[in-house]
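Take a look at the structure below.
Every protein chain of the complex appears in place save one, which is left out.
A and B are the chain letters, set down in written order, and residue numbers restart from 1 in every chain.
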Amino acid sequence: MSAPRIINENFQRLLWPLVALGLILLFNFLFTPGFINLEIKDGHLFGSMIDILNRGAPVMLLSIGMTLVFATGGIDLSVGAVIAISGALAATIIRPDYVKGVLEYGELRPLLVVVSIPLIVSIIAGLWNGMLVAYVGIQPIIATLILMVAGRGIAQLITKGQIVVFIHEPFQFIGSGFLFGLPFPISIVLFMCAIAYFLTRKTALGMFIEAVGANPVASRFMGVRERWIKISVYMFCGLCSGIAGLIICADIKAADANNAGFLLELDAIASVIIGGTMWGGRYTILGSIIGTLIIQSLTTTILTRGIAPEITLVFKAVVIICVALVQSENFRQIFSSRLAKLKAR
Amino acid sequence: MKLRLNQKNIPILATIAVFILIYMVGSIMYSGFFSLRVFTNLFIDNAFAGVIAVGMTFVIISGGIDLSVGSVVAFVGVLTAKLIHVYHVHPLAVMLIALLFGAVFGFSMGCLIHFFDLPPFLVTLVGYFLARGLAFLISLDAIPIKHPLVDKIVDFGIPLGFRAWLPAVGIIFIIIVLLGIYLSHFTKFGRNVYAIGGNEHSAILMGLPVGRTKVLVYTLNSALCALAGLVYSLYTLSGYPLACVGLELDVIAAVVIGGTLLAGGAGYVEGTLIGVLILGLIQTFITFQGTLSSWWTMIVIGILLFIFILLQRYLSSTSFTTKRQKIKKMVEIQSA
Partner (left out) sequence: MGGSEIIVQIKGLSKRFPGVMALSNVDLELKRGEIHGLMGENGAGKSTLIKVLTGLYSRDAGEIFLENEPFELHSPEEAPTFGISTVYQEINLIPALSVAENIYIGREPTRFGRIDWKSITARAKKAIKKLDLDIDVTLPVSSFSVAIQQLVAITRALDISGKVLVLDEPTSSLDTAEVEQLFSVMRKLKDDGIAILFITHFIDQAYEITDRITVLRNGELVGQFETEKLPRIELIAKMLGRDVTESQGESGTASGTETIKEKEVFYQIRGMERQGSISAFDLDICTGEVLGLAGLLGSGRTEIARLLFGIDRPQKGETRLEGSAVSISSPRKAIGHYFGFCPEDRKTEGIISDLTVRENIILAIQARNGIFNIIPRKKQDEIVNKFIKALDIKTPGAEQIVNNLSGGNQQKVIIARWLASNPKFLILDEPTRGIDVGAKAEIQKLIKSLSREEGMAILFISSELEEVIRCSDRVAVLRDRNKLAELTGDQIEENAIMHIIASEDVQ
């Protein structure tokens, strides 16, 4: 069909998340002084909204990977643990002797090594999850639970239980650098979004993912390679978690195996659900990004009101349950029959 | 009840084997490991986790899961502390309020799961956020608990000889386990839980009260979490909103290692008891070892979890069941 119609359909799916985000931004515009102020210092952009994007970058990355996993009808609970492992590896590569108590630096490790090894391990973690789901046939919640439990232990093992602090300027750029005026993490998110878009929409992968999630039997009868597709999405999700781990680690200039990425898997899942991706079927990466923005800006809004940020948990709960209810068949039936009764009066 | 080597019982036999193995290795390697004190400490240190695990067993057998347990424990802990310490409400009243909250919380989740057909992991995930958030709403920091009745409870215990004694928390744990065993073997509710987890569609067609049982399971579980929250606050003499983060994973691991099938329909509360003790045993082992750090616990639990999940998967796989079918048929033909 024609292009305008496709754009229209995608737009419709994103409508509610966009409206929600718009409302939050509007609220801040009206009630938070200086919210939309952007200033340029040393050629870098600063401001509340930039802050939201920056703080939310790791979760946005997670939600990109989680979106694809969700679309195949699965879930990945281990992303937080992979973040911890990724950061732990990066820090220990930079200062391998720190854990033994040696505080002096050796030679500066090449950035390529510092970055690539954690990412390779993260992809292997995704491969592990994918194999359990696709070949051994374990339910995704359970399969990824294993790495969720063991993963943090592995991260602790790498850092020998210590918080490894370091200085490595090239690596730190990932967390605190600026590219074209924007904080580097935002650029990474944009880059990964682009990669995800090209990988899935410019090849047949996106269509296969949606087919496998929506109807695995029919897909198999059409010759779609279900196993490969599932393994690929888990590997991609692992990669996203690995990158998110590097950002977090570079940002605090330390690897905290206990706390890195803590509870972020739940934020990622919340973002995907709010963004409108179907659990097994049509997905929208843009929707998940908007979902993260909603959560992140909610957190910021609450912070600026002086309420403790932990209270956002209550808001997240309410939002998720409302979205889930609206999507639930039974709820819609009850709701529409009530509506019909009201109209009939 | 006879013990048979079939699909249902192999997991719990594996659990018992693992328990004995760890105990033996620990006793051989470290003196003092095989002592009554160590044994009773298993019950004391893991009492609150154990109470939750009993409830979680029923949830998982029914085919569901509950991710909110840690948050509920934390919330009840903070609520208890605030009511006793700040508002000077009598502990007994507070306990009643806590249990009531737990029951209502679980009831709501159960209703959402059953009547709107929402997946349990999603609803209890929401519960996870909600309870934790409410805990922070009550207090951002830890609140101490000081009350003469509380002191009495903490001091109460049964001396067991050999310089060991069983304090109130341990007693509560054992009582709940016994209650769980009774419920699962001797009540219609318990058997219905097994039926629903085994084949919900069949259970409906057989006329069993599926909706009522499912809602009751989550109500019971959250009420037990509330009890565990009370136990936890007795144990730590404080209410802390960040308490028990990640507890749900430990509890689920204990239940799975205890032989309960994650898919539902099979498992024993007795097995969960051993699963909880195994978790405690691993921690004890590592403490005795001295040089290994505590995160090894997580890795070992993860490995055990993996092995048990693989075992469960193999037992329920079609190749295993068709092999058994063939053997069954051969046996039937011979005896005909």
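For this structure, a couple of remarks:
To be clear about the criterion, a contact is a pair of C-beta atoms (placed from the backbone, for glycine too) under 8 Å apart; a residue touches a chain by one contact, two chains touch by 3 or more.
No experiment lies behind these values; they were computed from the predicted model shown.
Of the listed positions B:Gly265, B:Gly280 or B:Gly302, the one in contact with the omitted chain in the full complex is B:Gly265.
Across the entire complex, the residue among A:Met207, A:Ala308 or A:Cys322 in touch with the chain not shown is A:Met207.
Across B:Ser27, B:Ser139 or B:Asn199, the single residue that touches the chain missing here is B:Asn199. Touching the chain that is not shown, out of A:Leu38, A:Met222 or A:Leu303: A:Met222 (per the contact rule at the top). Residues of chain B in contact with the chain left out of this view: 1-2, 4, 6-8, 182, 185-188, 191-192, 194-195, 198-199, 201-203, 205-208, 265-266, 321, 324-325, 328-329, 332.
Of the residues in chain A, those that touch the hidden partner chain are 1, 5-6, 9, 202-205, 207-208, 210-211, 214-215, 217-225, 278, 281-282.
Heads up, the rule we're going with is that only the chains that are shown with their structure count from here on.
The part of chain B that touches chain A in the complex is made up of residues 65, 112, 115-118, 121-123, 125-130, 132-134, 136-137, 140, 241, 245, 249, 252-253, 262-263, 293-303, 305-306, 309-310, 313, 317.
Chain contact summary for the complex, chain A toward chain B: residues 75, 136-139, 141-143, 145-154, 156-157, 160-161, 257, 262-263, 266, 269, 273, 308, 310-318, 320-321, 324-325, 328-331.
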